[in-house]
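As you look at this complex, bear in mind that one protein chain is not there, while each of the others sits in place.
== subunit A ==
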Amino acid sequence: MADVTNLRSPAEAGLSKLFETARRSFASDTTIAREEAFRFFEATGLPSRRVEAFKYTDLRAAITDVAPPAEAPSLDAARAAVARAVGFDGIEAARLTFVNGHLVRELSDLAAIPDGVRVTPLNEALTNGDVVLAQLAPVPQARENPVYQLNTAFLADGAVISVAAGAKPARPIHLRFVGSGDAPFSTATRVLVQLGEGAEFSLLESHEGPDQLTCQPNDALDVVVGPQAVFRHTRLNKEGDATIALSTLSLKVDTEAQVETVNLVTGAVLSRHQIYVHVAGDDTNVVVNGAAMLRNGQLADSTLLADHAAVGGVGREQFKWIIDGDATGVFQGKIIVRQVAQKTDGKMKSDCLLLTDEGQMMNKPELEIFADDVACGHGATCGAPDPDLLFYLMARGLPRAIAESLLVQAFVGEAVESVTHEGARAALIGEIEAWLRARG
């Protein structure tokens, strides 16, 4: 059989060239397996629709030009960018500010980190050979993903957050990612969070950037949740309207640990949020929720892999989609229950409200079950707002637009109700309301 060689796209060739240049600055650092990651990426290339996992989100077609890695911004530029950022504003939290993918210490609360939490800038952790770095890339399947590997290859900045065993800081840490500038750029950040036994910790994460700029952030969050620890994560994607935002959340969950992660997407022309959950210990409880509110021209992809490799894991995954104009939603959710993972209880649901005839929703739920004593289910729905409900509301005096907004808010609100942190929940609800107001 003849060998088939894929022609490299200009963007792929551009990435190779960029890596050649960038590898010189990486030379002294061996903790990050950049070479291996880039070789993996070169072998796969930017995934196209021919790759099953990217069938509905064709990155090869979407990324025609590769944006150069962002330089660290000047402090003035960073300050100006942060002044425009509103995500999770007003919530009492210790902030780690990343502007164009670079940690800006002057605009971060590194001196006011809550007791029991240690934050180390990634570059410092690499230089010092921080032992926590051994926990990087905690989910094996993520290491087979080209987006995640691209992040590894180009990793420029980030942080390591360690929460001591038993620590329960009242204040969350807020990872504030802000984009700024007038020329396209790419970023690659990695934040590693490690929770010791019995720790309880909340993390907020917001992403904002300028409109009409083809930014290409690729951010990864690796989280290792120790035994009986509780990790709560609220994420907001409010990127600029021309941004292609790629992100990966990898979660390793130990015995009797609890996880709650909720992601709201309103921004970016194209976004793909990949969630890998590795249930490594018995009797865990994991809630993964997502909501996307999309306008004309946007595509948002949530791709989830929950791998149950231990007994008695409870998983609740709920995704809500509001599709306006000709926007597209993509949900791919796979639950694997390994033979050892008896008594797993998993429920995955993706519901979509199509506000126009032009919108599209792609739902691909999968179950792969090898254990015989489990309760797993999935469901997906797609439809227009219920005309009977609309009539009921209008018959009470609500104009159509308000009635529809109320139904949309109620529909999407179900996914954010599970946010435990009151301020974060209110912030997401505020975003939902703002989106609806802007829709008119």
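Basically, a contact is a pair of C-beta atoms (placed from the backbone, for glycine too) under 8 Å apart; a residue touches a chain by one contact, two chains touch by 3 or more; residues count from 1.
Methods note: contacts and distances are computed from a predicted model.
The chain that is not shown carries the UniProt protein name "Fe-S cluster assembly ATPase SufC", picked from "ABC transporter permease", "Molybdopterin converting factor, small subunit", "Fe-S cluster assembly ATPase SufC" or "Tungsten formylmethanofuran dehydrogenase". Of A:A33, A:A165, A:A242 or A:L389, it is A:L389 that touches the chain left out of the display. The chain that is not drawn here is touched, among residues A:G166, A:G297 or A:P399, by A:P399.
Mapped onto subunit A, the interface with the missing chain covers residues 387-389, 391-400, 402-403, 406-407, 409-411, 413-414.
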